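Removed from the display is one protein chain of the complex; every other protein chain stays in position.
In this document, chain identifiers A and B correspond to the written order of the chains, with residue numbering beginning at 1 in each.
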Amino acid sequence: MKDLSSAGPLLDIQNLEKKFDLDKGFLETLKLRGGRLIRETRAVHAVNNVTLDVHKGEAVCVVGESGCGKSTVARMVAGLLAPTHGEIHYAGQRIDNLSRHAMRPLRKKIQMIFQNPYASLNPRMTILEALEEPVRHHNPRYSNAEVRDRVAEVMRSVGVDPAWAKRYPHEFSGGQRQRIAIARALTVDPEFIVADEPISALDVSIQAQVLNLMLEAKESRGLTYLFITHDLSVVEHFGTRVVVLYLGSICEVADTATLFSNPKHPYTKALLSAVPQLKDDRPNHIRLKGEIPTPINLPKGCPFRSRCAFANKRCDEEKPKTIQQPDGSLVACHAVEEDRLDTAASV
Amino acid sequence: MSDLSHAPAPSRLQKVMDSTMMYSFRRNPVAVASLAVFLVIAVLSFLAPLIAPYDPYDPASIDLMNSEYPPAWVNGALPEFVLGTDDQGRDLLSTILYGTRLSIIIGLCAVALQAFLGITIGLVAGYVGGRTDSLLMRMADIQLSFSTLMVAIIFLAVTQALFGSETFNRYAVFFLIAVIGVAEWPQYARTVRATVLAEKKKEYIDSARVLGFGPLRIMIRHILPNSLSPIFVISTVQVANAIISEASLSFLGLGMPPSQPSLGSLISAGFDYIYSGSWWITVIPGIVLVVLVLVINLLGDWVRDVLNPKLYKG
Partner (left out) sequence: MSLLSVRDLTVKFAMRDQTVTALNSISFDLAKGERLGIVGESGAGKSITGFSLMNLLSRPGYIDSGQILFDGQDVVQMSEKALRSVRGNRMAMIFQDPMVTLNPVLTIGQQMVETLRAHRKLSVEEARQIAIVKLREVYIPSPEERLEQYPHELSGGMRQRIIIAIALLLDPQLIIADEPTTALDVTIQADIMELMLELCQSNQVGLILITHDLGVVSQMTERTLVMYAGRIIESGSTRSIINDPQHPYTQGLINALPQQTLPGHQLRQIPGNMPTLAQVPPGCAFNPRCEFATDTCRSQIPKISQYGDVEVACHEVHRLQTEPAREEEQA
């Protein structure tokens, strides 16, 4: 197994599932139905049977609309949530069931960057305290000088002047805070970064700065990313591979170039066409009927079928499996499998 | 933001003076006046051994012949007793100074005990959640469903009977602190738990967890400092409440003994003489108590207005 780990994927997610119970207490599960008292638990199926691998050096982007479970996947990988089912392996080692103590060496390797730079830094700690804390925690034997050097090096590498170290987060703008948050993740010298919408709270000109910083860090530190976003233009730029999620299930996995030039799943197509284009006058917008259903007690069948123009009886009954396409992409759609998309579209 | 690097870092004092809190303080005459009055009372009472003309704890300095002299502005007063004397011939000014000191000490210590218990329990309940949370919070609910005074009266009456009044009187201060402290911890626990639940959802806590920090470190280094504002707000009110509780218990004869009077026991002692014309023994300590509690509550109101996250946006 040992030598396999070096050749296999860095991160390997198998049949990952996450349910959130809506009715927590025993009394909440009791319901009156037709005059009888029955016990029923409602659950949000945030992530259903997601299988995914990430190889070293990749930047895998997970896209989808709100409620599709992309953040839940990120939080499970980062160890903030325990999966209901399924396994997460990192470098050959199963990590989803580790104790906090056993997880500790891996904490240095897997780090996370959060969406909201206004909430991801402790408002009562100076930048220096926030950056020194993880260094000291993971390297208890470092001398003060070593800690200081490490922090200064990281601060310079993200473009934050070490002279500002004594200031508090509220004295910085959103973009600078996000740099500091990235710096904090980099202080422990990670290999793998889970980034949950790291730029969506930032202004356009600042988004470019932060994205550049992340690309730079990828090159110089050999980082691997799992990048969660709803912004497809960022995906096209940043990602090497894309995973499209809808209601907690995978619709399509493909190399970025393949996905953007030749999207296959009807949802992917609609998603791509919905992005407001800068220079294209008439958008070729595929209109989806209805809206995203709630992920509570999902019925069987394809999760997308209520909005899909190609849904038929089979889609109602049977949940599609991901099937490898000739160009290497994985698509979970009966219509693609039966090759009835193009014929239907031309009608 | 671009000139951040050029501006010299302001000193700590300057930062405090520039803060929103100081600004609002300077603009609020009620808060300034309350703090001034509180400081005058507190400083004078803590300097009691230095400035009080007599030592009310020293039986040698008390002469029963001096009892019930009225304050200086009333006919028949002795000039050496500015506020008159009490039924035992003690100088009322000195007794009030010592008594206020005692009241404030008991109030502060009781609140410190409440805060320690309440913050610890609240932090654990909020952070750990689940069964632990339910258990601790039900305990708090049970505690809250008894009034503080009722718990205190029962406890003090039983201890008094158990140890005899001699021992009880010797350790009355500690008993009072303990009983007032234990009876009111749920106030803190509930508030702290609520803020912990709010802070726990924020990304900086997730960030700390991803960095591998343990629960103890996250609770103390990260959550607690961010829960200080509500703790600060309830603390002021709780000090006032504790002083009142102490006064009530002493008034009922379950608190400080007459030989070591707090404001409450002074009021109580004078109560018997109010119809015989010696109103000052009750009224003057009463006024001090009311003013003390009032200014603390006014300060508390101001603190709440400033620190209330709903009203205050940095």
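In this text, contacts are C-beta pairs under 8 Å (C-beta built on N, C-alpha and C of every residue); 3 or more make two chains touch, one makes a residue touch a chain.
Only a predicted model underlies this, so the values are computations on that prediction, with no experimental measurement involved.
**Q** With the full complex in mind, choose from A:15, A:277 or A:324 the residue touching the hidden chain.
**A** Missing-chain contact among the listed residues: A:277.
**Q** Determine which one of A:139, A:173, A:312 or A:325 touches the chain that has been left out.
**A** From the options A:139, A:173, A:312 or A:325, the contact with the absent chain belongs to A:173.
**Q** With the full complex in mind, choose from A:43, A:103 or A:211 the residue touching the hidden chain.
**A** A:211
**Q** Using the touch definition from the top, which of A:95, A:180, A:234 or A:333 touches the missing chain?
**A** A:234
**Q** For subunit A, enumerate the residues touching the unshown chain of the complex.
**A** 65-66, 173, 175-176, 203-209, 211-212, 215-216, 230, 232-234, 236-238, 256-257, 270-271, 273-279, 283, 285, 287-288, 291-292
Just so we're on the same page, only the chains that are shown with their structure count from here on.
**Q** Inside the complex, what are the residues of subunit B that reach subunit A?
**A** 1, 4-5, 9, 202-204, 206-214, 217, 221-222, 225-226, 314
**Q** Using the touch definition from the top, list the residues of subunit A that touch subunit B in their complex.
**A** 75, 78-80, 100, 103-104, 107-108, 110-112, 114-116, 119-125, 133-134, 137-138, 161, 163-164, 166-167, 170-173, 176, 181, 184-185, 188
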